[in-house]
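Missing here: one protein chain of the complex. Every other protein chain is in place.
Up next, chain A:
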Amino acid sequence: MIFEGTHEVERAVRAVLGDVLGLSPERTAEFTDVTPLFGALPELDSMAVAGVLTEVEDRLGIVIEDDEVDGETLSTFGALVAFAARKTAV
């Protein structure tokens, strides 16, 4: 699935994870589609999930309904980028 502007979405999501979780750019640069997030990053607790979602909304100008978010959405970096890209494509 390639969406127009997916590269920008990926860059924004990477930056949000760095900013919200306090991760270094070196660390977020290593994220690939299969890098596990929720449950694998100790920094990503439930409060941080709220921060990530809100910051992704703000930066991409999208609205995320909380019931659209489930365990899958933040399971991997690729899943989160794909979710955000779908929202920007609407």
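Just so it is clear, contacts are C-beta pairs under 8 Å (C-beta built on N, C-alpha and C of every residue); 3 or more make two chains touch, one makes a residue touch a chain; residues count from 1.
Note that contacts and distances are computed from a predicted model.
**Student:** Quick one: the chain not pictured, UniProt calls it what, "Sodium:solute symporter", "Alpha/beta hydrolase", "ABC-2 type transport system permease protein" or "Sulfotransferase"?
**Tutor:** "Alpha/beta hydrolase"
**Student:** Tell me, which residues in chain A touch the chain that this view leaves out?
**Tutor:** 12, 15, 19-22, 43-51, 53-55, 58-59, 61, 66
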